[in-house]
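Questions regarding the structure given below will be posed in turn.
Moving on, here comes subunit A:
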Amino acid sequence: MPVALLALWEMASRLALVSPRYFPAPTTIGAVLVDRLAAGDLGAALLVTLARLGLAFALAAVPGVLLGLLMGIARPLRAAVEPYIAFVFPVPKIALLPFLLIILGVGEPAFVLTGAASAFFQIVISTLGGVRTMDPRLLEVGHNYGAHGARLFWKVILPAALPAIFTGLRLGLGLALIALVAVEFIAAKSGLGHLVYRHWQMLSTPEMYAAFALVGALGLLLTRGLRALQARLLSWQEESF
Partner candidate 1 sequence: MRRFGRWLAEHSIAVGSPLVLLGAWEWASATGLLREAFFPRPSTIAVHLRQLGADGTLWGHLGATLVRIGWAFALAAVLGVGIGLAMGLWRGLREGLDPVFAVIYPIPSILFLPLVGFLVPPGEIAVVVTTAVTSFFLIAFTTTHGVRQIDRLVVEAATHYGARGWRLFTAVLLPGSLPSIFTGLRLGLGFALIVVVAVEIVSTSRGLGALLWLSWQILKVEDMYATFFVIALVGAVLYYGLAALQARLLPWVQDVADR
Partner candidate 2 sequence: MPTPAPKVLVNEVSVTFESHRRSVLALDRISLQAHAGEFLCVVGPSGSGKSTLLRVLAGLLRQSAGEVRIEADHPGSPLTAMVFQEHALLPWRTVRDNVTFGLENRGVGRAEREARAREMLAMVGLTRFAAHYPHQLSGGMKQRVGIARALASDPEVLLMDEPLAALDAQTRTIMQEELLRIWAALGKTVVYVTHSLEEALLLGDRIVLLSARPGRVSRIYPVDLGRPRGLEVRASPAYGALLETIWARLREEVVRAMAEDRGPDPDRASA
């Protein structure tokens, strides 16, 4: 089916049924894609975006999982922090960008932190959910078989929450990518998002679509890859969502 659509697009473009300037043929896009990758600039942009993503994710994942776990175990902490999480979670994190630009100046830290913020809240919420919705009987079994305190945590609570944590990480990564690309589109001077913007302004559409496709491929690979990893590592989990 996707092949059929691409073929349709190819034909429509070549026959000028749609404006070939706005909708260049897939083959043209493909050629440009290969070209630019070989020339290195597309690859460089990809690396920049990936680097930001990696950093943003690391910044979000570690504190996020930690906070989620702590909130799950310690009720007073949860009561204190939950309102902030609940308040900021539905806010588009892109709205944080101007603030970060003022405080940190226009540059990498502001970009990366916006992406990290996007992932952070999702990760906290998913992790917290994982701890809170675990089967309470598992805790009883743990106590009964001599696991208390730290051992209970490592041997029972953490593994039980792992599926939810993993899902949170996966969703968080996706959100970070979306936020980062948006930030690049709006404010950065490098990265795939920026490339799409620049080529859009210059109307060099084949390059624009090439960068666009690369972003899509990246997103697809990451989500699919993480999902496969999750299935592999957490093979005891029957339900996946």
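The criterion applied here is as follows: a contact is a pair of C-beta atoms (placed from the backbone, for glycine too) under 8 Å apart; a residue touches a chain by one contact, two chains touch by 3 or more; residues count from 1.
Picked so that all candidates are chains of the complex that A comes from, given by their letters.
Quick caveat, the model's predicted, so the values are computed rather than measured.
The candidate list 1 or 2 contains one chain touching subunit A in this complex, and it is 1.
Taken in their complex, subunit A has these residues touching candidate 1: 1-2, 5, 19, 22-23, 76, 79-84, 86-96, 98-99, 101-103, 125-126, 128-129, 132-133, 174, 177-178, 181-182, 185-186, 193, 196, 200, 208, 212, 215-216, 219-220, 222-223, 241.
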